[in-house]
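Only one protein chain is missing from this complex, and each of the others stays in its spot.
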Amino acid sequence: MDKAATIGAVPHSHAHDHAHDHEELGFWRKYVFSLDHKVIGIQYTVTGLLFLLFGFSLMMLMRFQLAYPMHPIPFIGSLFGAANAPGGVMLPEFYNQLGAMHGTIMVFLGVVPLAVGGFGNFVMPLQIGAPDMAFPKLNMMSYWVYFLGGVTMLVGFVMPGGAAQSGWTSYPPLSDIATTGQTVWLIGMVFLITSSLLGSINFIVTIIQLRAKGMSFMRLPFFVWAQFVTSFLLLLAFPPLEAAGVLQLMDRLAGTSFFLPSGLIISGRPLAVAGGGSPLLWQHLFWFLAHPEVYVLILPAMGIVAEVIANNTRKPLWGYRAMVYSVAFLGFMSFIVWAHHMFMTGMGTTMAAFFQTTTMIISIPSVVILTALLLSLWGASMRFTTPMLFALAFLPMFGIGGLTGLPLGLAPSDIHLHDTYYVIGHFHYVVAPGTIFALFAGVYYWFPKATGRKMNEVLGAIHFWGSFICINGVFMPMFIQGLGGMNRRMYDGGAQYAHNASLLHWNVAIGWAAWGLGLCQIPFIINFFWSIKGGKKVGNNPWDATTLEWSAPSPPGHGNFLTEPIVYRGPYEYSVPGAAKDFTPQFEPEDAKK
Amino acid sequence: MHSDPAEVKKSVRSYMTVFGMLMVFTILTVAASKFHLAVPMAITVALVIAAMKGSMVAGVFMHLSHEKRAIYGALLLTLVFFIVLLFIPVLSMMDHIGTPK
Partner (left out) sequence: MNIPYTVEVRPDTGLHNGKLGIWLFLASEVMLFGALFSSYILLRVGAPEWPHGELSVKLGTINTIILISSSVTMVMAWASLKMNDFGKHRLYLLATFLLSAVFLVNKYFEYSEHLSKGEGPWHSTFFAIYFTMTGLHGLHILGGMIVMAYFLGPGAGMWKKNPEQFANRIEATGLYWHFVDLVWIFLFPVLYLL
C-alpha cells in the first residue's frame, strides 16, 4: 500500500522519550498487522471506500430493474447465473438480495467504517495530541474483525438460496425462515458489532485519557466531540442488536420461537415450532440500535463539515459551545426515539405520543448544529476548495433530509408515508448527499496530511458538480413517488399497482441519474490514486489550519509529533483581531511573534 | 486508594464480610421463593434481594463505591438506557390500538 510507505519515511524524532522500538518492522507488521492508528485508519478508509463502491454497484443493478422491469441486464446480465438472473432478467429473489445487501453494506461496511474507523482513527489522535490510540493492539484487532465481518457478508452471495434478502432490517418471521444467506448475515453482524464495540472503547478511553497538555474538553475540535458522542452510541446501542442477532440465530438454528408467533402458517402449512414468540421483539431490539446508528452515520459527518467550514471561512465556528451541548443532547435523545420506525405496528396512542414527542425534541439539537454551521458562513472570507464545495453542499442537503424526516416522525402523516419511496428519499438525502459528501470533503481535506500531497482541484470540482447534480436527480423524484403512494422494496418498480402508473416514468430518470452518479465517481478514483505519487507536495499545514494535526509532519511518523504537543487556545482561532496571520493555531505558543 | 498494601489489608475484611452477607441473602431469596407469594410480591422480593446482593458485589468487590467520576458518569448513562431498554418495549406492547382503556 503505497500510501503507507510514506508513513515510515519520516525524520527520526529525537524529542520523544521512547527509544526502544525503532527497529525496522517487517512488511506484515508495518502494513498489514500494524499497530499504528494512521495505518489502521488508512486500512479502514480504503476498505470502506471499496465497500461503498460495491454497495453502490448493487444499487445501480437494482435501478436497472426498476427503470426497465423484466429486461435483460445489458452487457453483464449473463454473469449472475441462472439462479439470480436467468437470461439476464433479474429474479425477484435476486432483487431482494441486492436490496438487503445494498443497505447492509453501505451502512455497516461502508459509511461507518469510513467515518469512524477511517477518519476517527486517523485524525482523532492527531487532533488531541496523542501518540496513538490508548489500545493499539485492540485497534488492530478491530480492523481485522471488521474485515472478517465484511468477507462473511460477501460470502452470503454464494450460499444456496443467495445472500440475505429480508431487507437490511431482517424482520421476522420472514428472516427466521429465509435461506442460509440470512444465517451468514447474522454471523457477519456479530463480527461487525464486535469490531465496533472494541473500537468505541478505544476511542472513548483515548479521548478522555490521552489529550495533550492544555487540551481541555472545551478546546477539542468539534470533530473530536462528534467522534466521542458517536462512540458512546456504538458502545451502548449495538449490544441489543447483538442479543437480537443471537436470538434470531437461535430461531434459525436451534428451533426456538423468540420471534415466531403461535399459529404461524407458511405456504398453507403450520410451522412446527413452539410459538409464543413476538416479531415485534425483534423490531424493538433492532431499532434500539438502528436509530442511534443513523446518528452514528451523521455525527462524524457534521464533525468533518465543521472542521472544513471553519478552515475555509477563515472565521471561528459560530456557537461552538451550543454545538457541543447539542451534539451531547442529540446522542442522549437518540436512545429514546426508536419506535418512530414502528408507528404502524399497532402501537397505542400513549406510546406513540411518547415517541412522537421525543422525535420532535431530537430535531432541535440537529437544527442548532445546522444553524450554527450556516451562521458560520456569515461574514466569511470564503475559499472554494474542493473540501469546501462538498462541505457547503452538505448543509442544504442535510437540511432537506432533516426536514423530510418531520412528517415521518409524526404518526398521522407517517401512516401515508411509511414504507414508501418518501422514506427512501428522506434517509438517502441525509446519508448520501449528506454524510457521504461530508466524507468526500474529509478525504480531500486530510489527504495531504496522510500522504504529503494534495489532490487535484480540477478533478475535484468535476467530481463535486457531477455528483451534486446527479445525486439530486436520483433522490428528489423519490419524494414525488412516495407521496404518490409508491411502496418500497418492490422488484418491478411498482408496476403491479395501478396507482403507481403515473409515477413509473420517474424510475427511468432516477436510473439514468444513478448511472451518471456512478460515472462521476471516476474522476475521484483517478484523483485518489494518481495524487498519491503525482499530487502537489505539501508541508505540515497546507490549508493554514488551526487544529493540532496540522502541527505534525505530512505524513506524521511513528509517535506523530516531533515535539510534545502543547495546546494554548481553542480550536478555531481564525482572523483574531490584531494577529499578524489570519489564523492562530492551537499549538502556537502565546508570545510567538510572526 | 486501593493500591496501598495497608489499605488492601483492611479491604480484605470487608470482602469476607460481604461474602458472608451474600451467602445469607442467597439463602433468604431461596427461602422466600418457598412461600409462594403472589407474583407481584414475589418479583419485588426477589429483585430487592438481588439488587442488594448486586450492590455489594459492585460496591465492594468492584470497588465502585470509591470510583472516579468518569466511571460513574459512564455507568449512570448506561443505567438510564438500561431501564429504557428493559421497560419501554413491553410498555409499547401493552398499549394497543383498539383496546379499550
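We just call them A and B in the order they show up, numbering each chain from 1.
Please note the rule applied: a residue touches a chain if its C-beta (ideal position, glycine included) is under 8 Å from a C-beta of that chain, and two chains touch if they have at least 3 such contacts.
Only a predicted model underlies this, so the values are computations on that prediction, with no experimental measurement involved.
Touch with the chain omitted from the figure is made, among A:124, A:204 or A:423, by A:204. When the missing chain is restored to the complex, the residue among A:52, A:126, A:236 or A:342 that touches it is A:236. Within the whole complex, the absent chain has one touching residue among A:35, A:450 or A:470, and that is A:35.
Taking the complete complex into account, residues 2-5, 8-9, 11-12, 15-16, 18-19, 22-23, 26, 29-30, 32-33, 39, 42-43, 46-47, 49-50, 53-54, 57-58, 61-62, 67-71, 74-75, 77-79, 81-82, 85-87, 89-90, 93-94 of chain B touch the chain not shown. Touching the omitted chain from chain A are residues 17-18, 21, 35, 131-136, 197, 200-202, 204-205, 208-210, 235-240, 242-244, 246-247, 250, 254-258, 273-274, 276-278, 281, 284-285, 288, 558-559.
Criterion: only the chains that are shown with their structure count from here on.
Centroid to centroid, with C-alpha atoms defining each point, chain A and chain B lie 37 Å apart. On the side of chain B, the complex with chain A involves touching residues 70, 74, 77-78, 81, 84-85, 88-89, 91-93, 95-99.
Put simply, chain A touches chain B in their complex at residues 204, 208, 232, 236-237, 240, 278, 280-281, 284-285, 288, 332, 335-336, 339, 342, 346-351.
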